[in-house]
Structure formats: C-alpha cells, structure tokens
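Let's turn to chain A:
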Amino acid sequence: MPQMGGQKEGTLDYGQFLSEVQANGSFTSREETEGAVASVLMAMAEVLPREQLQALATRLPPEVMVFLRRSGSEPDPLFDSHLFLGWVVSSVDATGGRDETTGGLDMTASYSGPEAIRRAQCVFSALKKRIEPDHQQVLADLLPEDVNGWFLNA
Partner candidate 1 sequence: MVTRLDPKLFDATTDITWCAGCGDFAILKALKLALADLGIEPYQALVVSGIGCGSKLPDYMNVNAYLTNHGRPLPIATAAKLANPDLHVIVTNGDGDSYGIGGNHFVQSCRRNPNLTHIVENNQIYGLTKGQYSPTSDKGFVTTTSPDGAIELAFNPLSVALGAGATFISRAFAGEPKHMAGLIAQGIQHQGYALIDVLQPCVTFNRTNTYDWYRKRVYHLEDEDYDPSDRKAAWEKAHEWEERIPLGVLYRVEGATAYEDQVKALEGGSPVSRLDDLVKDPRPQQYERLKERFT
Partner candidate 2 sequence: MASVVTNDMSIVIGGDAGQGVESSGAGFCLSFARAGLHVFGMQDYHSRIRGGHNFYQIRLSEKPRLSHSNPVHLLIALTPETVRLHLDQLAEGAAVVLPERFEIDPAPLEKRGVRVDTLPLIRMAEEHGNRVMANTAALGAAAGITEFPLQFMESVIRDNFAAKGQQTVDTNLKVAEAAYGLARDRYGAEFRYKLRPVDGAPRRMLMNGNQALAMGALAGGCRFVSAYPMTPATSIFEWLSGLPREYGVVTKHAEDEIAAADMAIGASFAGARGMTATSGGGFCLMVEALGLAAMTEVPMVIVLAQRGGPSNGLPTRTEQSDLLFAINASHGESPRIVTAPGTVEECFEAGWRAFNLAEKYQCPVVVMTDSFLASTLRTLDMDAIDFSSVSIDRGSTLTPQELGGLTNGYKRFEFTETGVSPRALPGQHPAAVYSAVSDEHDEEGHFLEEIEGRRRMMQKRMRKLREAEREMRPPKRYGPPEAETTLVCWGSSFGPCKEAADEINDAGGSANVLQFGDLWPLPEEVTAAALSECRRTVTVEQNYTSQLAKLLRMTTGIKVDGTLNKYDGRPFAPEEIVAGLGKEVVSGYAA
C-alpha cells in the first residue's frame, strides 16, 4: 500500500471546503456547490478501492464521509469516464424551458459534459490541496482513463 505523506493541518472546516469549491467554480449557491461536491465524491467512491476512500476521508471534513461510503461490492473494473461523468452530470441542470417546436423540454446537455468536467476539477483542486503530491499520483493511477487527466490537471 502506498505511503501517505505527513499529516497536513488536520481536517478543515466543511464550510471552508465548500467555500473553496464554490470560489473555484463560481457556483451561484451553496446547494449547487454541495451538489457538485457530493456527486464528484460519490463518483470517486464508485471507482476507488475501500482503503483509498478511507485514506481520503481522513484528509477531508467529516461531513463528506457520507459521500465516500459505498455499500457492498468492489469497484466495477469497467467503470470509465462516461460513468464518472454520469454521476457528476446529475448535478448539472441540463434542461431549459418547454420546446414548443419539437415537444418535450429544450436541453442544454451539450454543455453538461464540459460543465461536469469543470465541476469535477473544482472539487479535485480543493481535494488536492489537502493531500500530498505522491498521494495525488496514487489516486490518479486508480482513476479511469481521462478522469486521471482531469484530476492531475485540476
């Protein structure tokens, strides 16, 4: 198991963590910020091994532990960037008003992919501040293709 870096300045206030993410992403509300944090962490919880989740949890405010908890089984080896984005996109509003031309709702889903990546990176960057560089690399290696890139570049 990879070595963790030395302890940083203890677990930070959840509020501070959220403020950082909010600032990173220029999110308009606390709810939106929480949504981003929740969805990104839950997505990571789908794909990281249990030990990594536990290690990560020690670096983050206790309030986020609920998102890192995962029931039962091992991570699905086929979990890829599409699925990762799927979790995050759930927090992105992708529909507009009624589409009076073709029916249903108009949608802004074209933006939801890049927006989801952006949000993920907002959360990643706040995360990375709280963990050592080689810990970051360990995590990146465990993340799916493309997601690891987003993480490292955040």
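For anyone wondering why these and not others, all candidates are chains of the complex that A comes from, given by their letters.
Note that in this section a residue touches a chain if its C-beta (ideal position, glycine included) is under 8 Å from a C-beta of that chain, and two chains touch if they have at least 3 such contacts; residues count from 1.
A quick note: this is a predicted structure, and the numbers were derived from the prediction, not measured.
Colleague: For chain A, which of the options 1 or 2 is its touching partner in this complex?
Modeller: 1
Colleague: Where on chain A does candidate 1 make contact in their complex?
Modeller: Interface residues on the chain A side: 38-39, 42, 46, 70-73, 76-80, 82-83, 85-90, 94-95, 98-99, 102-107, 109, 112-114, 116.
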